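Just below is one structure, and these are the notes that go with it.
Of the protein chains in this complex, all but one are displayed in their positions.
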Amino acid sequence: MAVPIGLAVVGAGYWGPNLVRNAMATAALDLRWLCDLDVARARQVLGPYTTVAVTDSFDEILGDPSVQAVAIATPAASHFPLAMAALDAGKHVLVEKPLTASLADGQKLVQTAEDRGLVLMCDHTYCYTSAVQELRRLIRGGHLGGIQFVDSVRINLGLVQPDIDVLWDLAPHDLSILDFLMPPGLSVVSVSAHGADPIGHGVACVGYLTLRLSNGAIAHIHVNWLSPIKIRTMVIGGSHRTVVWDDMNPSQRLSVYDRGVDRMASQELDADDRQQVRISYRSGDMVAPALREQEALRMMMAEFAASILEGRPAATDGRAGLRVMSILDAAGRSLELDGVSVRVERPA
Amino acid sequence: MAVPIGLAVVGAGYWGPNLVRNAMATAALDLRWLCDLDVARARQVLGPYTTVAVTDSFDEILGDPSVQAVAIATPAASHFPLAMAALDAGKHVLVEKPLTASLADGQKLVQTAEDRGLVLMCDHTYCYTSAVQELRRLIRGGHLGGIQFVDSVRINLGLVQPDIDVLWDLAPHDLSILDFLMPPGLSVVSVSAHGADPIGHGVACVGYLTLRLSNGAIAHIHVNWLSPIKIRTMVIGGSHRTVVWDDMNPSQRLSVYDRGVDRMASQELDADDRQQVRISYRSGDMVAPALREQEALRMMMAEFAASILEGRPAATDGRAGLRVMSILDAAGRSLELDGVSVRVERPA
Amino acid sequence: MAVPIGLAVVGAGYWGPNLVRNAMATAALDLRWLCDLDVARARQVLGPYTTVAVTDSFDEILGDPSVQAVAIATPAASHFPLAMAALDAGKHVLVEKPLTASLADGQKLVQTAEDRGLVLMCDHTYCYTSAVQELRRLIRGGHLGGIQFVDSVRINLGLVQPDIDVLWDLAPHDLSILDFLMPPGLSVVSVSAHGADPIGHGVACVGYLTLRLSNGAIAHIHVNWLSPIKIRTMVIGGSHRTVVWDDMNPSQRLSVYDRGVDRMASQELDADDRQQVRISYRSGDMVAPALREQEALRMMMAEFAASILEGRPAATDGRAGLRVMSILDAAGRSLELDGVSVRVERPA
Partner (left out) sequence: MAVPIGLAVVGAGYWGPNLVRNAMATAALDLRWLCDLDVARARQVLGPYTTVAVTDSFDEILGDPSVQAVAIATPAASHFPLAMAALDAGKHVLVEKPLTASLADGQKLVQTAEDRGLVLMCDHTYCYTSAVQELRRLIRGGHLGGIQFVDSVRINLGLVQPDIDVLWDLAPHDLSILDFLMPPGLSVVSVSAHGADPIGHGVACVGYLTLRLSNGAIAHIHVNWLSPIKIRTMVIGGSHRTVVWDDMNPSQRLSVYDRGVDRMASQELDADDRQQVRISYRSGDMVAPALREQEALRMMMAEFAASILEGRPAATDGRAGLRVMSILDAAGRSLELDGVSVRVERPA
C-alpha cells in the first residue's frame, strides 16, 4: 500500500468527532491533527489514549508539509475562508454541507480547486449509504423506468438551530441525494418553498419544498424539527417500478414495488373503450434487495482518499455542492415570496 | 323505540353498498328502496335474500310518503339536482362528499334545507371514527395546547378517477377531518396547491396542499394515487403535546407524545443566556389511548337518524361541506397559478 | 349455472353469522334456514330485511328435502350428534373446528360420510386465505427446500373459554394450517405440551406445543389468551428459503427470504478446512409475493359447494380434521404428564 495521505480535521463540535473516528479507521489516511479553537474540546474528542496532535492554530496545519488534506467541520460561515486558505496552501479539501454560506463563495471555491488541480469534496454522507448506492444502481440501470414523482420526508425532534432555518439545515440531505440519484439529463427547474415558525423561534422550523423537474415530474421535500417521531422516507415513483426507502427500518430499507398505474396508448384500444379503459393497474411482487451494512462515513472517507490518489473529482464534488446550493438559494427567495415558484439557475 | 325513519339509498356503485349495509344495521332507519339507473346492479348489491325494493325511478322514491330521508351516493355532478329535488319533496338528505360540484350550488342546497327545516348532512365518514372523535376530544379539551402544525398524508395505489383530480378525490377527507377538529376561532386563511400528472392522465395524480391557518400555523396535505404503499397518517403538533394518527396501524392508531421544543420566555433567562438558552426540549412518555373499535359509517348513519329525530343540524352538516368546498375551490385556482397562495373565502 | 345447493346453517352464536353472510354471497348455495335454539338470536343475525327462514327445530331442517347440506357452528360437544344425524338424513356436512369433542367420534363421522358418499368438510378457514394458498404453492413447488423448522405464534387478548383450554381453542388453527402445508410424506411424530393458568381460570390460558416432525425438524406453537398485543406469525424455515407470514401486516403478509445458513458437504472441503469452514451464510434478497385480497370464508364456502357438485372430498375434509384432533389428543396427555413427549397416532 502507498504511503497514507496526511490529514487534519478542523472542528471538534457536532460532526467533527465522526470525521475523526472514520479517518482513524481508514488505512489510506494518516490523521495528524485535530484543530479547534477550543483545544480542551478537541482533546476530549480524541480521548486520553491517542497519539493524534491537537492545535487551535489553523496556520500550524497549513504550514505542516505532512498534511496533504483538510477536512472541515466548522460552522457554515467559516467554510469559505478556511477552505480557500487550505486550497491556497495546496491542500485537498473535504467540506461539511453546505459547501459555503453563499452561492458566489461556493463558485469561487470550485474554480480555485479546479485551477489548482486539487480535490474539493462535499461530505454528502447519505450518498455513500448502501441504500442510496442501490437506488442509484436501480435508477441508472433503468429498473424504475422514467421518474414520475419523488416524495421525501425527514422529520424528527431535531436540534433547533439558532442561525439557519430547517430548510438549510435538513433539506441539503434530500437535495444532495436527489442530485446523486437523478439520471443524466434530468434536473431541477424551479422550486416553491413554504415554511412556518410556530414556536416563534425566528426562522422556519417546518418546511416544504416542491421542485419541478425538467421532465415535468414533481419532487417534494418535507423537513420538520418539531416532530416527536422520526421519519426518514423517500418514495421514488417510476413508470416501471416504484421504490420506497425507509431509513428507520434497518431490516428492510428498500422496497421495490412492481405496482403502478399504466395508461394504455389509445391505439391499443377500440374506439368505444377510449374514454373508459385508459388505465390499467399492475399489482406484482415486491422485492427488498439485500444491502451490505456499512458505515456511510467510512465509504465517504475512502472516496475522499481515492479521489486524491487517483487525481479525479470525488463522486460528490464541489459542483454537486453548488447544484444543491443553487436550489436552496432559490428556495429562500420563494419562501420570502410566500411560495411563488422560483426558477433554479444552473451553476456555470 | 319510535317508528323508524323510512330511507331510500340512491346509487349502487362504489359507495352505495356501504350505505345500504349500514342503513340495514341501524334500528332507527327503515330501508325501503335502493335506486339506481342500472336496476340489475342494484339487485346485485342487495343480493337474493332481501325484502328491500329496487327502482330506477328517483321520482317513485320522491312520491313515496313512507320515505322521509334520502341518502345520495351518485357521481358528484348529480348531487345538486338530486338533493335539491329531494329537499323540495320534503325529504331529509345525506350526500356523499363532495357536497356538490360547485360552491354556488352547495350554498343553494344549504339555504334550501335551512329554509325548509330539513336535515342536510355530508357523509364525512372519517369524522365518525373513534380516532377522530378522540382527536377532537384531545384538541377541544386543551390537551395538545395551541395547534402549531398539521401534516396529513393519504396515498396509495388508488382508483384513478376519470373526471376529477386527486385533490378533489382525496383531499376532502383530510379537509373535512381538519374542519371537524379545529377548535372554535381557528380557520383556514389561504391555500397553495401543487400537482403533477406524470402518467399523462389529464388531471393531477399527485397533489400537495399547503394551508395557512388563522393563528399562523401551517397545515399540509399530501394526496397521491400512484403510491404502491398505502399511508394514512396525520400529525398534529401542539404546544403541549403532539399526536400522531396512523390509520394503517389498528393496534395503535393514536400516539400522544409529551415531546416537543419549548421556547423559553426571555424573562426566565439571565441577560447572558438570552441568545443561547432560548430552547428546551421535552422528552416525556407516549400514551396510546384505548379506542373503541366501531364502524365509522354505522356511527354516521346513527347521527343522520338522530339529527332528524332531534330536529337539529348533523355534526357534519351542509355548512361543514361548504367550508371544505371553499378550500378546494381556492386550491383549484392556486393549481392553475402554479402554486400561488390563494385566499379562502369563508362561505356566507 | 346449475340449481344452487340448498343449505341450512345451524348455530347463530359467534361464528354462525359469518357462515350466513358468506353462504348468502355464494351463488352455488341457496341458504334456506338458520337454525338456533334461540330463535330471537337467529332472527337478529339475519336482520329485518331477509327472506331466509328461522327455526329452532333441527328435525325440521333434516326433514326438508330442499336442504342438501348443513353447516354446523354450535358448541363442540354437539358437533357429533348433529353431524351424524345430518349424514344419516343424507345431507352433506360442514363442521366448525374441532370436528368433534373426541377422536373416536370423529372417526365414526368420517367412516359414515365415506360409506354414504357424502361430503364431510372441516371449516379450517385459514387454509383458504391467499397467504396459506401461496405458502402451500411455495412448499409444494420446492421453493423453500426441505422444511427445517416451523414457529407459530397466535396470541392476543382473547375470549377466555369456559370449557376448553387455550390449546383446544387456538392451536387447531395452527395445526390445520400445518397439516395443509406439509408436503406428502412429512408428518407429526410426537408432541410435547406445556401450559399455565396464571389467572386461576381452571384451564390453561397460555400454552406451548413442540412437535417433532418425521424428518427430524421441529415445529413449535405458542398460543395465549392473555397477551395485550395481537401477534399472528408463522416462520417456516427451509433449506433453500425461509418464509415469514405476518397476518397482522396486510400490506406484506408473506416475506420470502433467500437467507440462511448452509452446511457444506465435507467432500467440498480440504482436510484442513473440515473442522472450521463447514458453515456458509446466504444473505440474498427478500421477495413479498403479491396476494389477492379475498375473504377466506368465501373461498371455503365455494370449496364446500364445489366438492358437493364434483362428488369429491373437500380440500380440508374429515380426515384432515382427524389428523388435527389426533395431535390435540396427544398434546392433552403430554400436558397431564408435565410436558413429556407423547407419540401421535396416525388415524386409521
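Order of writing sets the labels: A, B and C. Residues in every chain begin at 1.
Please note the rule applied: a contact is a pair of C-beta atoms (placed from the backbone, for glycine too) under 8 Å apart; a residue touches a chain by one contact, two chains touch by 3 or more.
What you see is a predicted model; the values in this text were computed from it and never measured.
Undergrad: Which visible chains touch the chain that is not shown?
TA: A, B, C
Undergrad: Just name the one of C:Gln111, C:Thr210 or C:Asn249 that touches the chain not displayed here.
TA: C:Thr210
Undergrad: In the complete assembly, which of C:Pro65, C:Gly117, C:Gly141 or C:Pro162 touches the absent chain?
TA: C:Pro162
Undergrad: Give the residue, chosen from C:Arg43, C:Lys108 or C:Arg259, that touches the chain omitted from the document.
TA: Candidates C:Arg43, C:Lys108 or C:Arg259; residue touching the omitted chain: C:Arg259.
Undergrad: Need a quick check: the contact residues on subunit C for the chain that isn't drawn.
TA: 148-149, 151, 155, 157, 160, 162, 192, 194-196, 198-201, 205-206, 208, 210, 216-218, 220, 222, 224-229, 235, 237, 239, 242, 244, 255, 257, 259-263, 275-276, 278-279, 281, 283, 286, 338-341
Undergrad: Please output the residues of subunit A touching the missing chain, sorted low to high.
TA: 24-25, 31, 47-52, 229-230, 248, 251
Undergrad: Touching residues of subunit B against the unshown chain: what are they?
TA: These residues of subunit B touch the chain that is not shown: 252, 255, 258-259, 283-290.
Following the convention adopted for this analysis, only the chains that are shown with their structure count from here on.
Undergrad: What chain is the most remote from subunit C, judged by the mean position of CA atoms in each chain?
TA: A
Undergrad: Distance-wise, how many Å sit between the C-alpha centres of subunit A and subunit C, to the nearest whole number?
TA: Computed value for the inter-centroid distance: 52 Å.
Undergrad: Could you please state the distance in Å, as a whole number, between where the Cα atoms of subunit A are centred and where those of subunit B are centred?
TA: 39
Undergrad: Can you list the residues of subunit B that touch 2 or more other chains?
TA: 229
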